[in-house]
Structures are given as C-alpha cells and as structure tokens.
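The complex appears here without one of its protein chains, the remainder shown in place.
Per-chain numbering from 1; labels A and B assigned in written order.
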Amino acid sequence: MTIPQIIFLIVAAVIIGSAFKVVTSGNLIHAALWLIVTLFGVAVLYAVLDAGFLAVVQVVIYIGAIAILFIFAVMLTRKEMRDRGPQLSSAWWLSAIIAVLTFGGLVRMLQAWSGFSKIPVDLPTGFDAVGLLGTALISPNAFVLPFEVASVLLLAALVGAVYVAFNRK
Amino acid sequence: MTIESLIWLIPLPPILAFFVIVLFTNRNKTLSHSVAIGAAFLSWLGGMIVFINAIGVHELGKEPFTSSFNWIPTADTWLKIGVLVDPLSAVVLFFVAWTVLMIFIYSAGYNNFGQPKGDHDQPGLQPHGATVEEHGHKHMVPSIEPMYSRFFAFISLFAFGMLTLVLSDNLLTLFVGWEIMGLCSYLLIGFWYAKPSARDAAVKAFMTTRVGDVFMLLGIVYVYSATGTLSFREIFQPQVLHTLATVPTPILGLSAAGLIGLLLFIGTVGKSAQFPLHVWLPDAMEGPTPVSAMIHAATMVSAGVYMVIRMFPLISLDPRTMTIVAFIGAFTALFAATIAVAQNDIKKVLAYSTISQLGYMIAALGSGAYVAAAFHLVTHAFFKALLFLGSGSVIHGMEHGVLHTGKHVDAQDMFNMGGLRSKMPITFWTFLIGGFALSGFPVITAGFWSKDEILASTFNGHTAVFVTLAIAAFLTAFYTMRQITLTFLGEPRTEAADNAQETHWTMTLPLVILSIFAIGSGWVGIPEQFPGLGGLIPNWFHEFVGSTLVEIPAAVPFNLVPLLTSLTVALGGLLIGWLVYRNVQTAKEDLLQIPVLKNKWYIDEIYDLIFVKPAYWFAETFVYKFMDKGVIDGSLHLVGKATASIGSTIRNYFDLPVINRFFGDGTSIVIKWIGNKLRPIQSGRIQQYMLVTLLVLLVIAGLLYYLLAMV
Partner (left out) sequence: MVPLSWYLILSAALFSVGLFGVLSRKNAVAILLGIELMLNAVNINLVSFWRYGDVTQMAGQVFAIIVFAVAAAEVAVGLALVISIYRRRNTVIADEIDMMKW
C-alpha cells in the first residue's frame, strides 16, 4: 500500500459514504449538505490527479453555486419546516437491484478493456497543466468552439430558468 | 344507251318520286303530283321505247333483252339478279306502263286537286266538302284530299314495286316487288286511317296475302335448294326441268316440280284473290278508287297471274298441280260471279268481277292455255281499270249531287243512282265500252277475243272447266248489264243522282284513253281460223307471246262450239240483265238479293269462327295469361324471390355474425382490451419510466455483451 493508494481509499470512502447519505437522507437539507461533502471529496480527487484548476473550479462552481442553489430550492419548496414520511418510494428495492446491476455491468465491461490496469506516467517537470488547459480552451485549433457554445448554453439556461420560474403577478 | 341499260332505269323514276315527295315536297300539292306524274310518264316513256324495240326483234323469245350481275356470293357460284324483257314481260310492261300513267293522272282529279280545303277535313278521313260562297248564296263543293301528297308518294312506291316485278329475271327480285306491292296495298287500303273499317280491311288484306306469301317463299327456297339458282332462264333449262320433274317428294305424290309449282301457286291464290284466300279483295274497296283500279284490278292482282304464267314451264310439268290450278281457277270464277249478282255497291260488284276474271286466267293456265291466259291478262287490265276508274267517276258525280242537295245518301249504292247517262255522258259511254268488254261483246271489244280464246282452249280436253267458265261468263254478262242498267239507265232514283255532274277532264281523259285500248287491244290476237275476220290481221299476239316458251304452243284448232257458246252467253246475259233490271227500282224488288249470295256464302263468318276466334283465344288466354304472366313472369318472380332469400340468408347468417360481429366488432374489442391492459404503463410518473427504461437497457446490454462476447 503506497501513500497515494491510502489517500485514494480514504477519499473514495468519503465520497461513496456521503453519496449514500445523500440518497437516503430523510431531511432534504441534510441531503444537500451531504452533497457538499461529496463534492469536496471529488475536488480532492481532482487535486490528486494533478488537475488543480478543475479542483478549484469544482469547489467554486459546484459547491459555491450549485449546492447553494439546491439549498435555496429546498427552502422555496417546503410547505412546512418539518420533514414528513419516508423519502424513498415504495419500489426502492427494484431501483437498488437496477443500480447494483448497472454497477456490475459497468465494471464487467471495463474489465474486458486492455487498459484497465494502467499505471500513471510521471508528469514532466515544469508541466503547466493550467496553461495548457487555457491554451486549449481558446485555441482555434483546439476547443474554442465548444467553449463558446457552452457559454451560449449557459445563456440559454439563464434565460430559460428566469422565464420558467418567473412569478407573474 | 343500250336497251338493257334503259330497262334497268325504268323502275327508277317512281322510287325517286316516292323519296322526293316524302322528304321534300310533302307540303306542296302541285309539286307532289307533278313529281309523281312526271315519274310515271318517264317510266311510261322508257317502257314504250323498250316495247317498240322488243316487238321489232325477231325471235325475242330466244334472245331476250337481258342484263344481270353477280350479287350474293354463295359457296362456289354467285346468285345473280338482273332484268329480262322477253315477249311475255314486254306485253305486260306495255299494259302496266299505260294503266299506271292513266291512273296517276286520274288520281289528281279524283283527289279534287284545285278545290278548296274542306270545312271539317282531317288527315285520315275522306274529304267531306267545303262551303263556298258564290253569287251571294252558299253551297258545298267537293274539297281537296288533305293527304294529297301522301297518296302520290304511295302510288309511286307501288309503281316501282310493279315495274321491278315485271322486269326481273329471277324469283328473288320478283318476290321483292311482290312484297313492296303488298306493303303499298296495305298502306293504300288503309289510306283513310281514321276510319276503323279501312284499318281493318288493310290488316285483313295484308294477313291474307301473307298466308299465300309464306307458301310462295317456301317454294322459292325449294327452287333454290333443288336447282341452286333463282334465275328464270336457268331454271327453265331442259335438264333442270327434267330433274325437277323426276325427283319425287313425299307430299301428295307430287314431283319436285309439282310441289314447287303448287307452293308458288298458293302465293298467287293469296295475291290474286282466288278461293279460299279471296276474302280480302272486296274489303279492299275501302281504299280510294284509283287504288282499287290500279292495285286491285290492273296491276297487283295481275302480278299473281303473271307469276304463274312466268313459271308455267315448271308448273306444267306435273299434271296433278295443273289439275289443282285449273280447279281453283274455275271454281273461283263461278263462285265470285254468283256473289257479284247480289251486290249493291258499285265497287263491290267490280271487285267480285275481278276475282272471277282472275279465276278465268288461272283456269286457262291450269288447262295449259298459256297464250290465252296472257291475252286475257292484258285485255282484262285495260277494261277493268277502265271500269274502276269509271265507277270512281260515278261516285264523284254522286258526291257532287250529295253536296249540292245536302242530303246524305250512300254515293256508292247503285240503288241510289239511275239516269246518270244524261248527266255524265263521257263516263257513261266509256263505262259501257268497259262493261261490254268485260262481258265479251263480240268483235268490237277486246274482252271477246281473249275470253273466246280461253273458252276455245279449254273446250278440248277440259270439259268441266269449259262448262264452268261458260256459266260464269253468262253470269258476268248478266251482272255487268245489271250494274250498267241500275247506274246509268232509267230515271234518277234520288235527288243526289238527279244533281250529278260530269267530272273533271283529269278523270275523263284517262277513261277515254283506256276505252280505246279496251276496244283495240283484242284485235292483235284474232285467231287465224276465225270465220271472216281471221287471217286479215295476223295473230301477232300468239306468235309473239307464244315464243316466250321453248316451243311455240300450237294454235288452238278452230271449233264452232266454243264460239257459239261465247256469243250466246255474252249477248244472252246482257239482254236478260237489261230486261230484268230496267224495271227494278229498289233493292226490295231485286229478286237476286238472296242472303247467301249477298253475304258472300258466309265465308268470312266461317273464317272468323275457325281461324280468328281461336287465334284471339290462343293469344289472350294461353300465351298472355298462362305463358307470359304465369310461366315467364312467374319464373322471373321466383328467381327474384330466390335471390332475395339467398341474400338475406347470407346477410343474417354470415355477414352480420361473422363479418360484422366477429371480425369487425371483435377486432375493436380485442384492441380495446389490449389497450386497457397496456394503459398503466404510461402512468405519468417519471421514475417509473426511468425504471422501465433502465431495465430494458440492462437486458439488451446484457444480451449484446454476452452474444458478442461469444462471437
């Protein structure tokens, strides 16, 4: 067990555990908070994977915006401040079976892939991941187009969300 | 133009006249009669040219004018039709052309051309007079016939038919002409079609002659099937005749020739009104008088005799047929004469007289007197036409008297006449000449010569026929004189007769011309051995017409007995007739008004009982009620009912339960049930949708993975 492996296992346990709590928690606020924990774990994972920029973006965007948005949404859609009844539907066992089967199937299929047990290559010294990422995002030979389209998408989502949720008096 | 081409053209003007009048000039009376009389004149002209040429040819019988062409293709030969002018048809053409022209001219006057339209005249009825105002007072005058053009159209068509018949060289076109004349006879007898008696008479004439025509057609068919030709000259080849004479037939033991001859003769029995098919001719007097003259005296009834004369070489082959022919002819001659003595209508007397005279000709033929029959045919045409036209003139004079006095008497009843000699002189003298010709007044009338020849021919070997004809000749003279006496002599018996007037020149001119022929046409046939006059003029007629046959018949050996008999019966009959009837004033005084004779020996009533009533019964009860309504309609109704029941069975047992309910409704019910069962799948709940989707996805993915992995 090398250090990276131990770190990985701890982070993985945190992620899975909190994810589990997200989906089973009776109180929605609790669920949202557990989501934040999960997202933190994922951010740590990004950092381990030498994708520093993404780790920061994860924290800022996911946790700072989306999770907060969830909390607002839960607040806006409560009739009373008390929790009511079980939060899982009656056919949750079927969903569990399906989830397990999905997991099994995915793993099974991935096992057949040759590159399944790859070892990471050491990064070259002076490797500027962020710089390369930035260049890739705005370089016409690379991914400037998806980048711009994504911004258009966000605009559309913005307009759409405002329109849908607009409270006409 | 050759003579043969001219012969083809002779029948053409009348048929063109018929079409022109019907299509174009129907409304214009002057134009119509001009077209018709012009056409008759052209045919007359053509006929005279042909006749003059024909008599100039030596041995015309051996080399007649003939022209024919192939018409219908049969298996390996052609049926030919064409024209033929041999001596027989030349003389017949002569009298046909003259009488037709005379009658056409007469018709213009008879139909009152130039007179005003009648007061109440309708097409379909006789004209009844028009009121005119003259010198301040009104009186009635004869009015013009409303259907003037129609009359001329029909008689033109008739002339065409007769000329076709006379000039044809084969039985087929002869029959065509025969039938056309039958049609015209029907149309013209029923000319005044609004009169019920005229309509009935037309139908009677047509049906009776039709009976004869059917047998004649059988004869023609038999000729064709036995010889393969219908052309006279080919049938009369010696080999053909010999074959026909020797082939036996199963009927009455006759040879083929005899049977054919009998069948053809039956056609003549119908057409020339011999017993037993004579019943139509007296009723045919319903037609206008020119019609009676032309059709029922001079031409159409003569056509029957002409046909027998033409087929003489064939008919004469079998003695039994000849016996039948002679018997019917002689019997008819006497039979009709007995009826004629009891008739009061001026036209009916002449009708029975015609029947009787035709019987003479037929009897002569049956006795083998070929030339005598032809001779009498020619002379009879002239004097009978003359007599009929004369009677028409008398009737017109009487009509004038009726209109003048306003008293309605039957203008045709002889007992209403009398003393017309002074009122209508031309009519009287011409009628007298005609009547004497009919009676056989010696030497100066044509009838004497022809009748004498017949009596002379039958005297040798056919004594029964001779005696019968002699008695009939006596009766003929008797009733003719009766007729003349009652009509013209004595004092007028009614006011109408007193006011009678001579008729228009268009009527009297033909009378005069025909009377010239009635006198002169006999002189061409004076026998060589006649005491005194014989030999002065050669017996041209005998030589000429006799040469039609292969061998000219021998001239009849002269015998005093027939000559004396003929003189006695003729003069005796005339004298007795005059003596008896000059004192008879009314029908009651007439001793010969015996019911049996007056009622024509009740033949019409017998036919009604035997033929007409059963036919009506058959048609009404059997065919109509039983067959038509019962059987035919019944089976149709049955078919209808069966079809309807089949249809309703199919509907109720198959269509409704199986197709409608089982298939139709059933399909929808099943689909509805399936739909109902499938409904809950779409619950509107997203998570359920996702569950189902993922389940299916997993299943498919698994299948694909494992299947592909195995491969």
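Here is the rule we use: a residue touches a chain if its C-beta (ideal position, glycine included) is under 8 Å from a C-beta of that chain, and two chains touch if they have at least 3 such contacts.
None of the values given here were measured: they were computed from a predicted structure.
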Chains on display which the left-out chain touches in the complete complex: A, B
Missing-chain contacts mapped onto chain B: 679, 682-687, 690-691, 694
Missing-partner contacts on chain A, residue numbers: 2, 4-5, 8, 12, 15-16, 19-20, 22-23, 28, 31-32, 35, 38-39, 42, 45-46, 49-51, 53-54, 57-58, 61-62, 65-66, 69-70, 72-74, 76-77, 79, 86-89, 91-92, 94-96, 98-100, 102-103, 106-107, 110-111, 115-121, 123-124, 127, 129, 132-133, 135-137, 142-143, 146-147, 150-151, 153-154, 156-158, 160-162, 164-165, 167
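Methods note: only the chains that are shown with their structure count from here on.
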Partner chain A, residues of chain B touching it in the complex: 687, 691, 694-695, 698, 701-702, 705, 709
Touching residues (chain side chain A, partner chain B) in the complex: 89, 91, 94-95, 98, 101-102, 105, 108-109, 112
